[in-house]
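Note that one protein chain of the assembly has been removed; the remaining protein chains are unaltered in position.
The block that comes next holds chain A.
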């Protein structure tokens, strides 16, 4: 064949094929297409838990400090030893009552002295009263007499002279004296009252001679030098404490769940974040890394096999969705601000679904709307995937199991083969 003809034929053929290809993509009418899907997966239903791992340590939940209180008397001694277990209410410190006793004696003496004064006053008063009584029994004073007297003018006058009635005067002065003394007496009595009150106060402070522990725990340390705090008690109950970096602390809030695991065992305890410090542990400085304290309250009391200071791994749950429908991130196609996934649907057709997504964790993402758990999602998208068209899958001989063949009856097997035969 001449070259010219050959070239012409080649050109025509190429044009024809090109026309067909163009029509596939540009025709208004849907051209029958088939999607070749080689990899797909199932949308799962699972719990998504996002955690932040940090280090933590067991610390006592509470600490009680005791200080030396001078007002309580002088320090007598410790009633417990370092490391001793104590219960709530156990006496741990003792104060000596010496000071108080001295004070009390002083008060007593003062009261006695005052009492004595009152007594002497009483005596005086009763004497006065006796005198008063007897003055009334004194005979009446002599009658008055009249006398004739000459005045310088030589007039004669008759002067009636009444004798002075001293009884009344004496009575009055005695009464006055009694009054004064009564006044003094009541002053003294109120002073006595005062001292008696002080005495009862001293008495009651005698009762508070011991200091008691408010928590059950162990004595952590006592200072014989009496440097304050002189006694520290730590509770048996434990909490977990640790430090967070600047970045971490911004994500953590009180109330977040935590899962605590131990170095060498599978044990896991749950807890919640109790406090998160808003101020760094050490004075912040520019250029220095700051760390912030956090504490965890355990949900179940820990079984006592762990010790204070034991290091644990703490996983703080920063985000959690229960029963989320999840798909791998790879299955989602991002177009024009939309998120789209393709499902292998009923009838052998590929369906296009628009998704609303939620929480993302590693390579998995939560799907809030668009895909149900159990649906098959296309993982390896062919370049020209088209929805509402049938799909085909390649054979995966490795996924064949003898069991599935056993399940099929001989008739089924024959039927399937013939279907393949007839489909050409």
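What we mean here is this: a residue touches a chain if its C-beta (ideal position, glycine included) is under 8 Å from a C-beta of that chain, and two chains touch if they have at least 3 such contacts; residues count from 1.
By our rule, contacts and distances are computed from a predicted model.
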- line: Should one name the undisplayed chain from "Cytochrome c oxidase, cbb3-type, subunit III", "Cu-processing system permease protein", "Yip1 domain-containing protein" or "ATP-binding cassette domain-containing protein" using UniProt, the answer is "Yip1 domain-containing protein"
- prompt: Per the definition of touch given earlier, which of A:264, A:322 or A:404 contacts the omitted chain?
  reply: A:404
Query: Which positions on chain A touch the chain that was left off?
result: 13, 16-17, 19-21, 23-24, 27-29, 31-36, 344-348, 375-376, 382-386, 389-397, 399-401, 403-405, 407-408, 413, 415-424
